[in-house]
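Notes follow the structure.
Note that this complex is displayed minus one protein chain, with the remaining chains in position.
Each chain carries a letter (A, B and C) given by its place in the written order, and its residues are counted from 1.
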Amino acid sequence: MNLDSIYTEIITEYSQSKHNERTIDSPTKSLKGHNPSCGDEINLEIKIKDNIIEDAAFTGVGCAISRASTSIMIDLIKGKRIKDALNLVDTFIGMIKREITNDEDLEILEDAMALKNISNLPARVKCAVLAWHTLKQALE
Amino acid sequence: MNLDSIYTEIITEYSQSKHNERTIDSPTKSLKGHNPSCGDEINLEIKIKDNIIEDAAFTGVGCAISRASTSIMIDLIKGKRIKDALNLVDTFIGMIKREITNDEDLEILEDAMALKNISNLPARVKCAVLAWHTLKQALE
Amino acid sequence: MKQISVDDIRKDFPVLNQTINGRKLIYLDNAATTQKPNTVIKSIENYYKSFNGNPHRGAHYLSLKSTEIYETGRKKVANFINASSTREVIFTRNATESLNLLAYSYGMNFIEEGDEIVISIMEHHSNLIPWQQVAKSKKAVLKYLYTNEEGIITEEEIKKKITDKTKLVSIAHVSNALGTINPIKFIIDYAHSRDAKVILDAAQSLPHMKVNVKNLDVDFLVFSGHKMLAPLGIGVLYGKENLLEKIPPFLYGGDMIEYVYEDSTTFAELPHKLEAGTQNVAGVLGLTKAIDYLNEIGMDNIEEMESELTSYALEKLDSLSEIELYGFKGISNRGSVISFNVKDVHPHDTASILDAYGVAIRAGHHCAQPLMRYLGINATCRASFYFYNTKEEIDLFIESLKNVRKWLGYES
Partner (left out) sequence: MKQISVDDIRKDFPVLNQTINGRKLIYLDNAATTQKPNTVIKSIENYYKSFNGNPHRGAHYLSLKSTEIYETGRKKVANFINASSTREVIFTRNATESLNLLAYSYGMNFIEEGDEIVISIMEHHSNLIPWQQVAKSKKAVLKYLYTNEEGIITEEEIKKKITDKTKLVSIAHVSNALGTINPIKFIIDYAHSRDAKVILDAAQSLPHMKVNVKNLDVDFLVFSGHKMLAPLGIGVLYGKENLLEKIPPFLYGGDMIEYVYEDSTTFAELPHKLEAGTQNVAGVLGLTKAIDYLNEIGMDNIEEMESELTSYALEKLDSLSEIELYGFKGISNRGSVISFNVKDVHPHDTASILDAYGVAIRAGHHCAQPLMRYLGINATCRASFYFYNTKEEIDLFIESLKNVRKWLGYES
């Protein structure tokens, strides 16, 4: 396994940046996502107005991959319509599961494409998808 | 394994002869011996007078080896004092366990010496010793 | 049927090519356990030489490899029995543990006072004593399906015993003592019409014929790997997902939990909820390779090969006047198991004498004492075949059998 393809600059930067790590005042939705086998836990909060995700943030503990993935996701979905956010989630999970492999189809994921290679590291796939599954549950 | 050394003439004759297979009128002791893994069961009856085994007999089901062993034992102990019968039992079990190997020491077992080779057939050792263990229990 | 050479098959099984005390080994004790092909043996060796690690718990290479092997095995089993999902496949040690798991987790929690549990008189002790215990502990009633004079469980008997009070029916697909194939489709459908659940003990069927849990619509099914070419120490419990969801865990420990607090615990999802502690990955790999081997030959072919062997043996045995056969005599509706006795000879003597001729059969109650008592016999000899046996072996078995009475001093 090639570490360069996993712990990329995007991932390490996002994992260290705390700009999405906070709580939101009176969020529309607040949902816990957890990964018992790792002990990872995130609490995802989102504020929705007129079907648009106005704000999102998270708190919790997790590894670099799960933190980076969560933060990238939040940056990506803010300002998006719920429908579009859900589409992003499906695309992301499709990418990790290697069901969507065409780079053009993945482009909408922007920075989240940096997590593509995580599928080479089966033990860490759960870390990468935790936030996305949680978001999906929160929105559905 | 050499069948000749197991199914000897003595064994097959004793196993077919029914001369000790009967019940005794008002026996002093009556004891069930069983071997659950084979399904063998014998009921041993003995009549004791003045510390002497006056009569003994058995009923039940069992393989040729267990039947022969039982019948040989009964022939051997009839008329013997309890103490001597117990000594015979110990000698027999010692022979089967290969703890007594000297033929001179085994001579008192008479026909029961025919069962010596059963120790080469571990699966059948239990059949050979069933009656003797039962007798020991009955006498002690 | 594609061209299958038994000679080629036998080359794959080292044990079968052994000579014991100067005699060719003839292994006819396949209902007890089967021999293993080289692919299975080799896979265990490879596992311990290259992949050994504790699965599910680690992020390192060996642990990941082990997890992959383990979960691939689960998929293989799910496909083999046509389960809807891998969540329905639980690995256990053997059929016995699978049945006890059901008794403890299902029986002790869903059977209530006055409920009825129905089993058959020909159950293996593993599918009998656990239900006795449940019945005793829950004040439920344990009822038996008996066979008629022809050795079969009739539809009348089934309709009589399975009632609206019946909560559970647990039955052997094929009897290990007699070879009888039970009318399980009728039993399952009838039990369902009375709202009872059905457990199928497939220990003696799955190795020999296609068993499709979806077609059968069976609620639970159990089997042992070692009776189908796989190593010792691995078994399976299949259960419909909604039922497995409902039952509490059986064994508690590592890998079956979600969160553990000092005074309470939440459990993992299926299938992990029902698998505690370090699992037998090498066993699962062996089972995977065993299923590959069986699929390669084809279960249809296996059934046909064995049916031919069994008919052949039955015919030969039937022609010997000193042989008494037990159970259903026909060849239809029976597995590759034959129970018999030699007249005047205790089965243990027969088994010991045959062993001296290199022929391995089994003698005893075959873990079915109530059946023996019901049939009024003490014990039987049992010859049981697998697809790797040959007619020549059966000939030698029959020839040896002819000598048994002579050894015991009978004229003929």
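Everything below uses one rule, namely that a residue touches a chain if its C-beta (ideal position, glycine included) is under 8 Å from a C-beta of that chain, and two chains touch if they have at least 3 such contacts.
Note that the structure is a prediction, hence the values are computed from the model and not measured.
Only one of C:G73, C:P207, C:P231 or C:G335 touches the absent chain when the whole complex is considered: C:P231. Taking the complete complex into account, C:A95 is the one of C:I9, C:A95 or C:L408 that touches the chain left out.
Residue B:A123 is the one among B:V61, B:L86 or B:A123 that touches the chain not shown.
Although one chain is hidden here, its contacts on chain A can still be listed: residues 1-3, 6-7, 9, 12-13, 15-16, 37-40, 61-65, 121, 123-124, 127.
Touching residues on chain B toward the chain that is not drawn are 36-37, 121-124. Mapped onto chain C, the interface with the missing chain covers residues 14-15, 18, 20-21, 25, 27, 29, 32-33, 35-36, 40-41, 44-45, 48-54, 57-63, 93-97, 99-100, 103-104, 121, 124-126, 128-130, 132-133, 142, 144, 224, 226, 231-234, 250-255, 257, 259-265, 276-283, 348, 351-352, 354-355, 359-364, 367, 369-370, 373.
The rule is short, and it goes like this: only the chains that are shown with their structure count from here on.
Of all chain pairs, the one linked by the most C-beta contacts is B-C. Centroid analysis (C-alpha atoms only) places A farthest from chain C. Centre-to-centre, using mean CA coordinates, chain A is 47 Å away from chain C.
Separating the CA-averaged centres of chain A and chain B is a span of 80 Å. Centroid to centroid, with C-alpha atoms defining each point, chain B and chain C lie 38 Å apart. None of the residues of chain B touches two or more other chains. Under the contact definition stated at the top, not a single residue of chain C touches 2 or more other chains.
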